[in-house]
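Omission of a single protein chain aside, the complex is shown with its protein chains in their original locations.
Chain naming follows the written order as A and B, and within any one chain the residues start at number 1.
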Amino acid sequence: MTNTPIRSPLSASAVAGLKKRYRSESLYRRLGLGAICASLGFLAFLLASILQQGGGAFFKTEIRFDITAEAQMDAEGDAFILLRTTLRNSLQGANTRAARRQAYALAGADAEEQLQAILNGTQSTGATPGDPMPFSIWLSASDEVDFAVKSGLVNLMETDAQNIGQTRLTTTQLNWLAKLESDGEIRTPFNLGFLTNGDSRDAERAGLGGAIMGSLFTLMLCFVTSFFVGVMAAVYLEEFAPKNLFTAFLEVNINNLASVPSIIFGLLGLAIFLNMFGMPRSSSLVGGMVLALMTLPTVIIASRVSLQSVPPSIREAALALGATRIQAVFHHVVPLALPGMLTGAILGMARALGETAPLLMIGMVAFIADPPSSVLDPAAALPVQVFLWSDSPERAFAEKTSGAILVLILFLILMNGAAIMLRKKFEKKW
Amino acid sequence: MVNPMNLQSHSPMPTGITGFPIAAGASTEVAQNIRITAKDVSVSYGDLRALKSIDLDIAENRVTALIGPSGCGKSTFLRCINRMNDLIPSCQVSGEIKLSGHDIYGPEVDVEVLRRHVGMVFQKPNPFPKTIYDNVAYGPRIHGLAGSKGELDAIVEKSLKRAGLFDEVKDRLDRLGTSLSGGQQQRLCIARAIAIEPEVILMDEPCSALDPIATAKIEELIDELKQRYTIVIVTHSMQQAARVSDYTAYFHLGELVERGDTNRIFTSPQHAKTEAYISGRIG
Partner (left out) sequence: MLKTVNPLARHKARPQEQAIRTLLVACAAAAILVTVGIIASLLFESIRFFSEVPMGDFLFGTTWSPQTAMREDQVGSTGAFGIIPLLAGTFLISFIALSIATPLGIYSAVYLAEYAAPKSRAILKPSLEILAGIPTVVYGFFAALVIAPLIRDVGTSLGFDVASSSALAAGSIMGVMIIPLISSISDDAISAVPQSLKEASIGLGATKSETIRQVILPAALPGIAGGILLAASRAIGETMIVVMAAGLAANLTVNPLEAVTTVTVQIVMLLTGDQEFDSAKTLAAFALGLTLLAITLVFNIFGSWIVARNREAYD
């Protein structure tokens, strides 16, 4: 048996061309990979720089001061005087008027409150009020000190004069801090206040407590409304709606609603909820309802997909037993579709959590110091807090902003994680 | 009283008006009561006519097999009997089907009540993804057939026993129905169907998804069930039709070609098409 030779072997030019074609082949592949890498690289860059900037927000600088009995006697229960006396006495060379002012500037805005709490006896030191005994206390430092300590300027300043330009602290102040730090009188513990405090004009006191509460109220309201209405609408469209012009219109309408810019929903809320119905401005009630309207199409679409995945044999089985369609749907189909619907709703909530623009329209952008205690109170929300702080000129707020973003992203990760787990757990193969 | 409407008490239809040639063939049976009468039944899906003017009577406490090549309309006819075709919007049914003398397409008829009297078992076992107990108890629950938990337990046990499944699952009634094997699932579906005490059970190729051993069990079960129920079974397998049925109706392209005593149909078919199908030339 002989092999028939190939009729026309590749010509020399074709071989050369082949090489070129292979080169362009690998180039093309790399182009695709490069596009993905560029996108993901940017994502990594963004997350890393936020993490690097915002990590510090979860820690606060505190300085330990010894409070002498004499100072307490002199202050006669006034924390303001006690704080100033203590600062003057503890920091070497704080005797001129200018130096004293510099000494006072080290303490944070809430240091006085810390002292007052002790003087009132609400914070135990072992001493009873009116019976002064020396004690030492970690007082919160001002935002400038906080920045200097966290960025390591305190130790650098003698050798590297350049760094002084980055801080508003004077050489004297930096000297004091260097001494305090070498004596172990400076610490940076976890800043719980950042997660529990309300907003404040003072960076060292400002916290996300109010914003977190506001977001919680808003999202709960949004979830309850949009999930109920969305699931019911999806059930109608999937299980009951006749195929007619009205249904077709409804479908087009829902799909388009899903891609209406979010700011338009804010305008709707402003015109209808605030101006027409006179609901309380800046409240989480209005915020939640606006976000619910925005999320509704997403929930409907996800719920419909989930209902479609329930096999028709389940419906037939129930109907053949003499169940009504309502019974078949609510006893069998909806329970089976529920995990999928919930997954969709949670993803919708995650989107609503990060949404800012519609909230600006309904006034959830005001400075609100007290965390809301009901859905009718004026409230901020996490992303709005990010927006507000990012606008703040003080440098300390840049760290706070990034910190707030980290909290926001943490919540988003939790919600998305929950959705993925739910999906994994209830994933059914029919 | 479980069954408020005693359909059995209705006077039997006079036999032989449109029905089987009952006296024909080797049947030793005396004249049977007719449970279901279909007269001039046509079904169309949009422009497509799936069934053309079917006349067929179905005898009480007998197994009637509907056979024919795929797409011949046998399943469509089956689904007319409990009005499952209502679920298809484009489906139009004309003609008359009477269950014990009552027109099931009458304006006052409630399909849910109808389906309570005409149970159905599907091609693929379709237990609810709930416990075995809940699967069987679902029908009695929605129809309010049990006054107490004890009564419900009794219904579940009785139904599982009649479906020949009780001994296999009695220790694990709280397990998911979907965790059973295919044959067990199908018997669970039968138990579920008979838990509401229907008069008629429709079976749409109940064994086509099962292995031969499971199939044999279901066939045995069908033979027992006909003592109590009227059974209409659609089957692809002529052997199965020959084994389980008393009467056979052969459908071809939406028409009822031949019907009669099963023995007679398989031994001396009168129509050429029937013979071609039975001998394997149409499949």
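We adopt the following convention: a residue touches a chain if its C-beta (ideal position, glycine included) is under 8 Å from a C-beta of that chain, and two chains touch if they have at least 3 such contacts.
Being a predicted model, the structure only gives us computed values, none of them experimental.
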item: Selected residue (touches chain absent from view) among A:109, A:272 or A:338; value: A:272
item: Candidates A:32, A:184 or A:393 - the one touching the absent chain; value: A:32
item: Residues belonging to chain B that touch the chain removed from view; value: 4-5, 7, 10, 99, 102-104, 106, 108-110, 113-114, 117
item: Touch residues of chain A, complete complex, unshown partner; value: 21-22, 24-25, 27-29, 31-36, 38-40, 42-43, 46, 49-50, 228-230, 232-233, 235-237, 240-241, 250, 253-257, 259-265, 267-268, 270-272, 275, 293, 296-297, 300, 324, 326, 330, 350-351, 353-357, 360-361, 365, 383-384, 386-387, 390, 398, 401-402, 405, 408-409, 412, 416
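The criterion applied here is as follows: only the chains that are shown with their structure count from here on.
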item: Chain A-chain B separation of Cα centroids, rounded to whole Å; value: 61
item: Partner chain A, residues of chain B touching it in the complex; value: 82, 84, 87, 89, 112-116, 119-120, 122, 124, 126-129, 138-139, 142-143, 189, 192-193, 196
item: Residue ranges of chain A touching chain B (in the complex, touch as defined); value: 242-243, 311, 313-324, 327, 331-332, 336, 428
